[in-house]
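Data first, discussion second: the structure below is written as structure tokens.
A protein chain is absent from this complex, but the other protein chains hold their places.
Letters A, B and C name the chains as they come in the text, with residue numbers starting at 1 for each one.
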Amino acid sequence: MLEADNLECVRGERRLFAGLGFKLEAGELLYLQGRNGAGKTSLLRMIIGLLPPEAGEIRWKGQSIRRNSEDFRADLCYLGHLNAIKEELTPLENLLASAHLADEALSEDDALDALEQVGLAGREDLACKYLSQGQKRRVALARLVKERRPLWVLDEPFVALDVAAVDWLAGIISGHLQRGGLAVMTTHQLVAIPAGTVRELKLS
Amino acid sequence: MIYWNSFADFLHMGGYGFYVWGSFGVTALIMAVEPILVARNRKTTIARLKRQLRAESRTPTE
Amino acid sequence: MLKIIFAVIGRDLKLAMRRQADIVSALFFFVIVVSLFPLGIGPEPDLLRKLAPGVLWVAALLATMLSLPRLFADDHRDGTLEQLALAPHPLGLVVTGKVIAHWLVSGLPLALIAPVLGVQFDLTGDGLFVLTAAILLGTPALSGIGAIGAALTLGLRGGGVLLSLLVLPLYIPVLIFGAGAVDATVSGLGGEGHLSLLAAMTFASLGFAPWASAAALKIALE
């Protein structure tokens, strides 16, 4: 499904990696590892198509993601280290707005349900600027609850989550893999994902 | 062939000397200074890059 | 295609409504700058009438510049810009929506308050009408061209000043025809020609600028 060939990444004047490739099939999870500055985030940005690789190609369902970018983006869900939520909007509005902009059907009930799952029941109508950092992160993660697009790209999803939340998120990701989804993520802590095949890619 | 009767006429430019020579003077100045600045910039850049190169070869990074 | 544009407009308007202070302060900036001019140049009605179009237009340009740096910067800072760029639509359409929303909260209020300020400058019926029409027709072009500058300077040090440096020269045609329309009307020549040129510029820039801005945003997001 998702393949990368011979990728090369140059940032500034440093070559972060070259000749990098991987293959990921339905139900598989790819862990990107490496110390800080090894190019994990750059590789993630290449995979989501924001950073053009210096050399090489990434293909989704056999098609180059740069050529068929709109079809690819329709299958992609990206969660960056920024929460991508608007402080002025309530958690509910945030969820609905991001689904709306991504052309996804998300009913208000589903959105409320997702917020309840991340433990934000009762705060749906409070502007996000009144929430704590952890709660804001959970608003961002709530997007994943009803997310059915096949490819998830997650940048450090477990950071700053308590143990219960880590377990919950691992469950969400395995559910996604069980449904035949794919996931690529960077992480410092290796979290056991109960379902799916886990592959690792070490950037040195 | 040459239009001017004397050098003084040439400098005087029929009363427009200030304007004509003001234009030509500034142009000449710029065209002389710009290459000098570019050349100097080149020299300092090369010197700096050489220093960096030497520093790198002394302490191999990573 | 229209759906995504409306979705973006709806979101940006909702955000702007939650942050009305920004709209109001840009509007007050416009009012204050315009009101300072008579204090600087004297109260003779003839002189003021002559200066009115230029003063109002320059103030409108500056008021637009005030809100431009935040056009993409807020979305960039909280990560929503990435999400917009990853939405399964051409980014140019998203930017079109943002430009229209920017005009609705920054250009439209200027046009609405311009007649009141025109009265301060002793403009009369026709002049006031054409002034309003010109600002109404010309400000979308300001938002559009400004979006290119905002996208190019996204995330840079001193982005605001740089933005003015890049964008203000490109605003000159709008300024000339915008102020010219009022001048022509006041002097009895009729401002229709200017207004149609302004409208042409607005359509051209709304067609062209979002795509140039989208290209600049992609560069900034790399």
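By our rule, contacts are C-beta pairs under 8 Å (C-beta built on N, C-alpha and C of every residue); 3 or more make two chains touch, one makes a residue touch a chain.
One rule holds for everything that comes next: contacts and distances are computed from a predicted model.
Taking the options "Heme exporter protein C", "Hydrogenase 4 subunit B", "Oxidoreductase" or "Urea transport system ATP-binding protein" in turn, only "Heme exporter protein C" matches the UniProt protein name of the chain that is not displayed. Under the touch definition stated at the start, the shown chains contacted by the missing one in the entire complex are A, B, C.
When the missing chain is restored to the complex, the residue among C:Leu71, C:Ala114 or C:Ala212 that touches it is C:Ala212. Against the chain not displayed here, subunit A makes contact via residues 11-13. For subunit C, the residues touching the chain absent from view are 148, 152-153, 156-159, 162, 165-166, 168-170, 172-173, 176-177, 180, 201, 208, 212, 215-216, 219-220, 222. Summarising the interface, subunit B meets the missing chain with residues 1-4, 10, 13-16, 19-20, 22-24, 26-27, 30-31, 34-35, 38-39, 41-42, 45-46, 49-50, 52-53.
Just so it is clear, only the chains that are shown with their structure count from here on.
Distance between chain centres (mean CA atoms), subunit B to subunit C: 42 Å.
Centre to centre, using the average C-alpha position, subunit A and subunit C are separated by 36 Å.
The centroid of the Cα atoms in subunit A and the matching centroid in subunit B are 55 Å apart.
Contact residues on subunit A toward subunit C in their complex (touch as defined above): 45, 48-52, 70-71, 73-74, 76, 78, 80-89, 93, 97-98, 100-103, 127.
Of all residues in subunit C, only 3-4, 7-8, 11, 14-15, 18-19, 77-80, 82-90, 94, 218, 221-222 touch subunit A in the complex they form.
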